[in-house]
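Complex shown without one protein chain; remaining protein chains in place.
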Amino acid sequence: MTLAMLYFAWVRETIGTGAETVDPPVDVATVAQLIDWLSDRSPAHAEALADRGRLRAAVDQRFVPLDATIDGAREVAIFPPVTGG
Amino acid sequence: MTLAMLYFAWVRETIGTGAETVDPPVDVATVAQLIDWLSDRSPAHAEALADRGRLRAAVDQRFVPLDATIDGAREVAIFPPVTGG
Amino acid sequence: MIRAVVQSEPIDLAATLAAVEGSGSGAVASFSGFVREDDGVRELALEHYPGMTEAVLHGLAEEAVARWQLHAVAVVHRVGPMAPGERIVLVATAAPHRHAALEACAFLIDRLKTDAPFWKRERREEGARWVAARDRDAGAAERWR
Partner (left out) sequence: MIRAVVQSEPIDLAATLAAVEGSGSGAVASFSGFVREDDGVRELALEHYPGMTEAVLHGLAEEAVARWQLHAVAVVHRVGPMAPGERIVLVATAAPHRHAALEACAFLIDRLKTDAPFWKRERREEGARWVAARDRDAGAAERWR
């Protein structure tokens, strides 16, 4: 499964990129499992993704809880809580 | 007691003037009594002031109920309910 | 800054909002009331009680400043004849927080409608008439007391 990953704000800064294409194994079924799997890609990924309580996610441009499925997803974004307005 | 009377909206139109100076006798103590007394000034006054339920008043530029005193008043205004904004 | 004005000239939205925004606040809200274009009114004329009107508007503005810690407030009300689509009234508030700014606008327009001595006369095809006061306006003002 090929996924377009997007990172924003300090998640993007810490990882060092705002976008990458990844190909997780089929047993990666939820956003949380994807975060676990991404954490092994680099020390920067591990650092950015360490504190789950500070992370939010969107699957195909809709906010989802971290236990949401990524089945069929094309684009997954990981970022801190939003602060617009 | 010399009073500056002011009339607004249809009260003014019906009476035919927006301002007049009047000199009611001392036993005219409240706005309601003043309205009674004013009603005798002309048929136009009587018509304009006939329906108390549609009249509001201000004494020296403060809204008051019709049973308020006019003791010490300099300016009394009579008008319909307000409709600004 | 408190600005409470009654005028026969058209209301300058940009200048009024710029003055309120000049307070450097984080939140600015505004409300404008217009002569409706869709209900057959050809002209609306506003009469008021000179002197009392300005005092009432200023008093309401001061009350709003105290109650919502506003940094700036403007209340501008037009009088005289107006065409459909023209601005009758503008209230604008600047506050540290968004809810304060928006609530203060609601307070000002609700209370202005019952406390300020204005009278509307509308001209329609079938003739002119003085607009009647609405009970629901009294209810809306009551919630701020």
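So that you can tell them apart, the chains are marked A, B and C in the order they are listed, and the count of residues begins at 1 in each.
The criterion applied here is as follows: a contact is a pair of C-beta atoms (placed from the backbone, for glycine too) under 8 Å apart; a residue touches a chain by one contact, two chains touch by 3 or more.
This one's a predicted model, so the numbers in the text were calculated from it and none came from an experiment.
J.: With touch as defined up top, name the shown chains that contact the chain not shown.
T.: A, C
J.: Taking the entire complex into account, which one of C:R42, C:R67 or C:H99 touches the absent chain?
T.: C:H99
J.: Which residue numbers on chain A touch the omitted chain?
T.: 6, 8-10, 12, 58, 61-63, 77, 79-85
J.: Touching residues of chain C against the unshown chain: what are they?
T.: Where chain C meets the chain not shown: residues 13-14, 17, 21, 24-38, 84-85, 98-99, 101-102, 105-106, 109-110, 140.
One rule holds for everything that comes next: only the chains that are shown with their structure count from here on.
J.: Would you mind pulling out the distance in Å between where the CA atoms of chain A average out and where those of chain C do?
T.: Using C-alpha averages as centres, the distance is 49 Å.
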